[in-house]
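One protein chain omitted, others in place.
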């Protein structure tokens, strides 16, 4: 299990794909938004929480199809399916690897990009907290979507269409917690709900993803 | 008539549905015409909403069916996953476009009604937003069916998507409520007398709802028959190609 995790991490970093791509996209988005909206720091500060969350979500979406596609193409997915490690564990590890290579770096650079968008001062800790709590859900939901579309040649667009509505609750609670944190309102409820979604996704979706993969490679 | 599962046999389903379809279609047409004509021509205007209250006869039934179609797909997917009846999977596939159309009508009539009443075609009101998300779910579901060649694989994967999607659709419903307190009025149909709309509007609305339910059943029967035939057609063509 750990060997698989290390292998996935190494592949992700070496191929340069998902690792850099998501971060670059996130950076580009936050740099472009002020050009589109105008440089007034008041306006930017107001929309910063939403932009940062949406940006992180889209950056996650960008690298989803890599979770299983490469392994499916070169046949190692079949090997993994017959390995002693249960398929559910395999999908969980894959999702975890995806989070470590996209969600975690996104969370860590988000405060820097928050400076660009003149995020209000109390926002930084909440930005870190909500992204750290919320992005695992994005990776696990995404892994399920990727498992559904793994057998398709041009699954990218379909994958986004399938995953976007599934991302809505995570986005709502994540951005809502951040907004409330900035305005100094109570954040416990949305934060707990966000954590609930993440834990629920981690608990249930590896099973659904494993079922989808079994169907796809039979 | 020994058990419900007999209809899982495509042949049996084709026979029964051929016998049912004309009746259901005619009943649907009659109910829709009676309900809509009654509602459009013979009900008074609401004292606050004016004549826009007449849109309710399209908006409420289509919104109801948009949700019920998804529920039906969920049940059909579960039956397919548990008992592997092909008719069930095909019925779920047949119902999805109907649900999509119902969602679209609910959204459009709601937007047209919202312009004079709320002063905007679109507001990020919880129910509107939920329906938009439901619309996306339908699109994704239909696209996944269309994208996969092997029919059994497609049925399995869309079944899994339908189950997971249902959980997230419910979650979105509550998330969206949390995110924005809405403009929408409470339920217009409920057992609670206080909340209910007055009888003048209620009876034509009931007939319209019945009409939409029957229309949904008729369309699903028709489309399921088409799906069964198209599956058989594909199988026969494939066999011909093998033999030739």
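Every chain is named by a letter (A and B) in the order it is written, and numbering of its residues begins at 1.
The rule we apply is simple: a residue touches a chain if its C-beta (ideal position, glycine included) is under 8 Å from a C-beta of that chain, and two chains touch if they have at least 3 such contacts.
Note that in this section contacts and distances are computed from a predicted model.
**Student:** Given the options "Transketolase family protein", "Carbohydrate ABC transporter permease", "Component of SufBCD complex, ATP-binding component of ABC superfamily" or "Heme exporter protein D", say which is the protein name UniProt records for the missing chain.
**Tutor:** "Heme exporter protein D"
**Student:** Would you list the chains present here that the left-out chain is in contact with?
**Tutor:** Taken over the complete structure, the missing chain's partners among displayed chains are B.
**Student:** Could you tell me which of B:34, B:74, B:104 or B:167 touches the chain that is not displayed?
**Tutor:** B:104
**Student:** On chain B, what residues meet the omitted chain?
**Tutor:** 36, 40-42, 45, 50-52, 54-55, 58-59, 62, 97-98, 101, 104-105, 108-109, 112-113, 115-116, 215, 219, 222-223, 225-226, 229-230, 232-233, 236-237, 240
The rule is simple: only the chains that are shown with their structure count from here on.
**Student:** Between chain A and chain B, what is the separation of their C-alpha centroids in Å?
**Tutor:** Here the centre of chain B sits 32 Å away from the centre of chain A.
**Student:** What residues on chain B touch chain A, complex-wise?
**Tutor:** Touching chain A from chain B are residues 133, 136-137, 139-140, 143-144, 147-148, 153, 156-157, 160-161, 163-165, 167-169, 171-172, 174-176, 178-179.
**Student:** Touching residues of chain A toward chain B in the complex: what are they?
**Tutor:** 144, 148-149, 151-152, 155, 158, 161-162, 164-166, 168-169, 172-173, 176, 190, 193, 197, 204-205, 208, 211-212, 215-216, 218
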